[in-house]
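One chain of protein is taken out of this complex; the other chains stay put.
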Amino acid sequence: MQKASSSYTSVRTYDLILTSMAIALVFVSTLLLNIRLPIAANGGLVHLGTAMLFVIAILFGPKKGLIAGAVGMGLFDLVSGWTLWAPITILARGLQGYVVGKIAWSGSRKGGSTGFNILAAIVSIPLMVAIYYVGEAIIFSSWIIPAASIPGNLVQNTVGLIIAIPVVAALKKTPFFK
Amino acid sequence: MMEKMIFGRFIPGDSLVHRLDPRAKILFVFLFIAIVFVANNAITYGLLIGFTLLVVFMSRIRLYFLVNGLKPVMILVIFTFLLHILFTREGAVLLDLGFMSIYEEGLRQGIFIAIRFLVLVFITSILTLTTSPISITDGIEVLLGPFKRLKLPVHELALMMSISLRFIPTLMDETGKILKAQMARGSDIGSGPVKERIKAVVPLLIPLFVSAFKRAEDLATAMEVRGYRGGSGRTRYRQLNWRFKDTASLLVLVALAGTLWYFRS
Amino acid sequence: MDILLRQVGYSYAVDTPFEKRALTDVSLHIPSGSYTAIIGHTGSGKSTVLQHLNALLKPTEGAVIIGDRKIEAGVKAKNLRDIRRQVGIVFQFPEQQLFDETVLKDIMFGPLNYGVPEEEASRRAHELVEQLGLPKEVLGKSPFDLSGGQMRRVAIAGVLAMDPEVLVLDEPTAGLDPRGRREIMDLFHQLHIQKGLTTVLVTHSMEDAARYADQVAIMHNGRCVVTGEPGVIFADEEQLGDYRLEPPRTVRLQRHFEARTGLKLDGISLTEEALAKNIALALAEGRDSE
């Protein structure tokens, strides 16, 4: 993604807008793109927000991963009736994006190693699940109730991973990443 | 159009709550979340309910609309309530069903937690129902102002949020169009075997990304031509006005906290 | 394949506070082998009608009959894939649907989804690239490396490769330069003639509607208010004005000429060539009769 003119300001401006787009992409995938799977948890409806978050963190690294996850999904909670969950989401998804980006980009890999990309996503899953668990435990004042959302979160993340890897591979082949 | 559905959470209005400064409302919500945890008996929870209903009333948002919009959350409330009843085994037995019993403490806990949960959800929802996303962004930017010294790029963050809000409806339309275009080419994430559905995601997400890149590039050019070069030296068109009623709203909250503390057991 | 819209009504976001009615009581017959142009002011419902033609949208009232299939409001329709293969649709700015690694793969995407064998799909792709006036080399390139006009052509090839019986076009030339516009419109017309492809075109260009279509439908406020032959529709300037449309330029010039000279041309000229011929003829006759 080379811009023809590359003064310092224009690179920064482009970067800022790319991050804004990443936020919007996560939001839109969470809201609009759903796949129904024949499984019980979540009524089988899985959104593609997590997949999008993985893709963004892997392609653009930890900083954009963090912002896209925290703001994109936090915003979703804010505007769709889950306002109370927004702080948990901001924390969980922000960290998740950061961790995925950090691992996928470790040692100047820049998301180029499929193995590391998968590892990154896998490592982030328990982290995200744990933050939601603790956060919801505080809201509900119970350690049992929030356990109910664990299976759903696991499915969400697994599907996200399964989708994100081929999408990353396909995107890497477009001229935008050469 | 579809975008109305998401931002439909914001209901424009002219109530006192609508007119409060977004900074006041955000602070209010955070303080309220902390205060709620002070309550621990019937009187204090009662006070919370009263206070919440008062805020709802003042926002002029119809209770029906509020509850209706929160259906999935309501299911969780009921679920929470039931779990507390089933798993708490303290106090006198109220009802013995043979295979299980309902204890007094369980019922108490269940009701209290449900109330806490409900007032939290109501008050936080009132924030997003009475404040446009862009005002929330403005409020956050100013509230985060002090963190600029810690090198947190507050201005950039706020600009990012407002640009993403601006582009969400555009990308939603775009998503709809791409979905349909690929459906017309026989690839559909909505039907067919699971494997096919997952396979149909790639032809969907790539165009979405490409379009986002294209837009990012165009927008960056447009912004630069219009003289954008980072946050320094910029003035603000949108101005926030902190007025007496904003201070008052926070004072009311302090009073509530005091009262709760007094009646707490 | 005939397509029939029978008193179709459609609302977006049904059962939400944001329900929006887009179509009311639309009846329209698209005969097999015809070239139908749908015109109308912005927001009049043209694109919404189009999406009913291959069941991307299902009517909330009335019925759409596509060939031997009937899609009826309130009745669950199964297996729409066949319909979507037979009725190809080129959306506005179709280059937005490109995604694959190479142009070849992208063009083959549709046919492969519909079970066309690999070789056959590849053969079609090669043939179409040539037909659309693209150099052979593009087949191996990434679609994102092409110029805007080339991307548009590749996207169109991706639809044509499914070998549809009906081709539905939503402002297919928006944003192209004059030459590109002309070439692509001529290509669609050629396909219409040679293959007998039933064609439905949504356009803001009255000139294109007048030039190519044999049936014109006017949409206004979600209703299909008039259908008829272009020669009749474009002659009625008053009616066009009622629906906030202007007659094609040729018609305007013809009227201008008639008003100025007092001569009356035979019928109405739908193309520039026809107008030139008619004027020349009228002037020659005008002289003779003096």
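The first chain written gets the first letter, and so on, giving A, B and C; residue counts start at 1 in each chain.
By our rule, a contact is a pair of C-beta atoms (placed from the backbone, for glycine too) under 8 Å apart; a residue touches a chain by one contact, two chains touch by 3 or more.
One rule holds in what follows: contacts and distances are computed from a predicted model.
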Determine which name in "Peptide/nickel transport system permease protein", "Dihydroorotate dehydrogenase electron transfer subunit", "Energy-coupling factor ABC transporter ATP-binding protein" or "Glycerol dehydratase reactivase beta/small subunit family protein" the UniProt entry assigns to the undisplayed chain of the complex. "Energy-coupling factor ABC transporter ATP-binding protein"
Where the complex has a chain not shown, which of B:V142, B:L165 or B:I189 is the residue touching it? B:L165
Per the whole complex, from C:P31, C:P117, C:G140 or C:G175 the residue touching the absent chain is C:G175
Contacting the left-out chain: of C:P94, C:P111, C:G149 or C:P164, that is C:G149
List every residue of chain C that touches the chain not included in the displayed model. 41-42, 147-149, 174-180, 204-205, 246, 249, 252-253, 256-257, 260-261, 263, 272-273, 275-277, 279-280, 283-284, 286-287, 290
Sites on chain B contacted by the missing partner chain, in the whole complex: 1, 3, 134, 162-163, 165-166, 169-170, 173, 214-215, 218-219, 221-229, 233-239
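What we mean here is this: only the chains that are shown with their structure count from here on.
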The chain pair with the larger count of contacting C-beta pairs, comparing A-C against B-C, is B-C
Mean-CA-position distance for chain C and chain A (Å): 40
For chain B and chain C, what's the span in angstrom between their mean Cα positions? 44
Can you pull out the residues of chain C that are in contact with at least two other chains? 99, 144
For chain A, what residues touch not just one other chain but two or more? 170, 174, 176
For chain A, which residues count as touching chain C in their complex? 170, 173-176
Report the residues of chain A in contact with chain B in the complex, numbered from low to high. 1, 3, 9-10, 12-14, 16-25, 27-29, 31-33, 35-38, 48, 51-52, 55, 67, 71-72, 75, 78-84, 86, 139-142, 144-145, 148, 159, 162-163, 166-167, 170-171, 174, 176
Chain B-facing residues of chain C, complex: 12-13, 16-18, 20, 51, 54, 56, 81, 84-85, 88-89, 91, 94, 96-100, 109-110, 113-114, 144, 158-159, 162
